[in-house]
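Yeah, one chain of the complex is gone here, protein chain that is, but the others are all in their spots.
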Amino acid sequence: MSPPPPFGRLLIANRGEIAIRIIRACRELGISPIAVHSDADGEALHVRAADQSERIGPAAAAESYLSIEAVIDAARRSGVEAVHPGYGFLSENPAFARAVEDAGLVFVGPSAAVLEALGNKLAARRSAAEAGVPIVPGTTVALGDDPEPVEAIGFPVMLKAAAGGGGRGMRRVDAAKELRPAMDSARREALAAFGDGTIYVERMIAPARHVEVQLLGDRHGSLAILGERDCSVQRRHQKLVEESPSPAVSPTLRTALFESSRRVAAAVDFHNAATVEFLIDVEGNHYFLEMNTRLQVEHGVTELVTGLDIVAWQIRVAAGEALTADVLEASSRGHAIEFRLYAENPYDDFRPTAGRVTAWRMPDGPGVRVDAGVDRGTELRPEYDPLLAKVLVHAGDRPAALARMRRALDETRVGGLETDAGFLRWLVDDSAFASGDYDTSLIASRWVNGPVLTDEEAALASAAAVAARMGATTERPEAVPEAESDWGKQARREALRR
Amino acid sequence: MSPPPPFGRLLIANRGEIAIRIIRACRELGISPIAVHSDADGEALHVRAADQSERIGPAAAAESYLSIEAVIDAARRSGVEAVHPGYGFLSENPAFARAVEDAGLVFVGPSAAVLEALGNKLAARRSAAEAGVPIVPGTTVALGDDPEPVEAIGFPVMLKAAAGGGGRGMRRVDAAKELRPAMDSARREALAAFGDGTIYVERMIAPARHVEVQLLGDRHGSLAILGERDCSVQRRHQKLVEESPSPAVSPTLRTALFESSRRVAAAVDFHNAATVEFLIDVEGNHYFLEMNTRLQVEHGVTELVTGLDIVAWQIRVAAGEALTADVLEASSRGHAIEFRLYAENPYDDFRPTAGRVTAWRMPDGPGVRVDAGVDRGTELRPEYDPLLAKVLVHAGDRPAALARMRRALDETRVGGLETDAGFLRWLVDDSAFASGDYDTSLIASRWVNGPVLTDEEAALASAAAVAARMGATTERPEAVPEAESDWGKQARREALRR
Amino acid sequence: MTDYEVRIGGERCNPAAGWTLVWDDRAQGIARLVSGTASVPVVVEGNSSDWVVTLNGRRIGVSVLTRRERLLADAASVERTHAGPTIVKATLPGLIVTVAVEVGDEVAEGATLLTIEAMKMQNEVRAPRAGKVIEVTVAAGQVVATGASLFRLE
Partner (left out) sequence: MTDYEVRIGGERCNPAAGWTLVWDDRAQGIARLVSGTASVPVVVEGNSSDWVVTLNGRRIGVSVLTRRERLLADAASVERTHAGPTIVKATLPGLIVTVAVEVGDEVAEGATLLTIEAMKMQNEVRAPRAGKVIEVTVAAGQVVATGASLFRLE
């Protein structure tokens, strides 16, 4: 009935929600999932979800999740046949892919050569330009100490790390006098994050939409293009919200994006899953940014609109399976949105927070999917990414998806630490986001540090705190004996409108 | 951006998971949902999920959820504009629909006249036959004391309640000598359940598949046919598992089922949601059974494959909206399965159980939807239906959906009371179910009271209990000091295979 | 090392070796049994000698007895065997629909004694052993709670 499992056992060289996502794919494919953990993660959710977990070192990521040697050792010890790197950590590291293959195991991802060719963002820019794909104007060689190439482009510009990813080593520079310190700080951050301080420069395209195209390829030369995602809602050049289809992409532009993506992929011997990222300017021109040769955080958005299981397919093509017609001819249905729930404070520039999760309730029901990496009692550690969970919705069209997301957020309850939920709840009602006509400056221009606490919110919070202090049996908050005030009525109307 | 809400406030004349499902639809439509509750349900999940809840009487359903007067009073008190009856209780009661309309409110369902015409299964049989739709051979008038019409059909036969539903008042009779007591007992059960002891008889079609077609109509004459569901896995003539598409329905049969459904609906002035039920015999002939003029428990299966929100559409068409092209041309994608999690003992003839839910963890992640009616701490009461939650999965094809359901069941944890989870976990691996080639006798012929506890299971349960008694810090169960036995290894292999 | 005797359904049972119980959410009894190479989800409820382990969705009653507890339990069991009447109790709460026997009736093992309506279903209560009905403590129309006495059999 069910096909034989692609592998007997598979090691997941990652943690958090993506480790759990891969564990679920393994279970559904009949594969025994083996986790890894640092000393900080001995009781983490991903460890509890796997069949077994191998310790790979102390809490510091550099000595555990980023240690090629430790992960390869764990794979050898546990007798797995394949290794899935997830995203981040070692997922785009060619040396890791090579070490996995040298150990006689299958790396679930493109070949080391592809990771190498595309992992260097500068080399990827050159390769895309050669393939006839438009790139963001800027340098295609490493930036030295001479500021001349930057000044030739004209301010504002973006400095970027050649080894970059996740917004690290990225700096916007608006004037010549800011250039030198920005170059230094970008180089320092890039060196710390990637061990490579090489940077380059691109013209600042603003306003811009950030749109990416999902690719899935097999080892037999077939390539599926699984639609686009809009990732324009960002803070610190990192994505917070993704949706598919993109409200900014016309059928003509979609065809052009797909064609450019196909060319970039064709320039290398690509297989497995990857994403081609583009900026779209106000005229609808698209510019290649980079190609991420791994699973993306936001892959679930594409899974919802296409009905495909991208993670399962990653594993299947890694085992040599060919993509089926279902995948190659997949079409998009309805509208999907992902909101990322992070342990960070949106009222303080989205600064990461830490602490223990004391309340944890996730939404469910029709059209809602939650991929969580924590549960009640989890202690958030400063060593790792503060992503708590991804809340995804799928509905017939964009307005229905927004209404569903609003409902899902109202069902979501997290206590014990600051999260970006206040921002997400604001965003779903923001007129620019609701209209679909927004760009990468949305957070910077419309949120800043968020709206001030309204009198209504303060009064409701006060009522809750007083009632809690007085005990659960309180029938009404007794601190205010006078008759209901006008804004009390207003607050109820607000509450009703939600 | 989002359309104006169809109604300001809506009363949900139901409880449990379906009340929560409707509350969610209300929230997404911008409607304020108002619940009702009996004295037994003051702290129930559906009460906590609504904006407000009206008490409608004591625990006994006859004096609360089945009391037209109490529900209409609650609707008047709370100032709602519409009433959604859910399924069961008053959902197919023409007097209730009329009382709602007489109170100047909108009934979310077909007109009282349609409920009347189709609620009497005998009248519906006549109407279907007149419309040229094949019906199960049997009587089309009420059965008196004379056994002759039954004997003319030939045993085995099925006795059914004219006012029937949910398997109540249904009896299989295999021989003449069993007829009289079966007639008495069927009449008694029908009278108790529906206040109407009228019964009729149908020839027993066996082996048979039970397949139903989902309809959705507006008040402007448009009718959408939203595919079929297979409901052949039943105990006590009640459904436990549903899937779409049906593995037993060929394209030709599907066309015939849809045409028959269209004819049955056309014979009455139908609008809102309903389901036309059929039996399919081994030759692929279909026979009209009945038309349920309400939302079905299993509507979520159709929502998953079509991407539509049937409950939201029920409310929208009740407010006078026309079905859009999206709905009228909806197609099915992938495969969806629903398993119903009941508080009943599958090792004791699926006898209902009661008690308090002490552990409650539902699955999530890709392709999994849970519609739950309880949470941790809920006390299951004998007065009401023992449905705890519906676990639904959606995947690209049937084998992938089965694998996903197996994964979802392994993530599901319920403690404190006996549930049918042991049966469901068995079913997902049963060869007949997995093959898709099963019929309504599956439980009776393959499960009986379930497989005996294996030595492996007993030994694992023992290990868990001993470890629990010895405390959480136990590194291994110490009761068995000897080396690992052979079946211990076997148990691990079994565990791995899952 | 404590020497426990484990019984399931009255039968002695050896715990599987090499499996560790790891709590996932102790307050709810959610745990896993893990061996070097596998992980089996379970729910564990109970305390002292009486446990219920849910495995693959199946609730399995497990008694875990020390030597002392086993001796006491055996003694109690012998006493029960020798004691006369058996009390038939309601295993679920509900409404008594029909009572099929009267005081003085001789019933066979498995004979229907009464019908109780619960969760909208008719459930039959059967005789746990053959015997003579010496007391009927309920009547049709009455609502009973779990554990309520229904009959006494001699």
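Letters A, B and C name the chains as they come in the text, with residue numbers starting at 1 for each one.
Keep this in mind: contacts are C-beta pairs under 8 Å (C-beta built on N, C-alpha and C of every residue); 3 or more make two chains touch, one makes a residue touch a chain.
What you see is a predicted model; the values in this text were computed from it and never measured.
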Shown chains touched by the chain that is not drawn here: A, B
Among A:131, A:434 or A:463, choose the residue that contacts the chain missing from this document, as touch is defined above. A:463
Given that one chain is not shown, which residue among A:79, A:154 or A:382 touches it? A:382
For chain B, which residues touch the unseen chain? 32, 48, 50-52, 375-377
If the hidden chain were put back, which residues of chain A would touch it? 166, 168, 189, 192-193, 236, 343-344, 347, 351-354, 358-361, 376, 382-386, 409-416, 418-426, 450, 453, 456-470, 472, 474-485, 488, 491-492, 495-496
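Simple rule for what comes next: only the chains that are shown with their structure count from here on.
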Where the CA atoms of chain A average out and where those of chain C average out, how many Å apart are those spots? 51
Measure off the straight-line distance from the CA centroid of chain A to the CA centroid of chain B, and report it in whole Å. 38
Contacts with 2+ other chains: residues of chain C: 25, 37-39
Please list all residues of chain A that touch 2 or more other chains. 32, 51
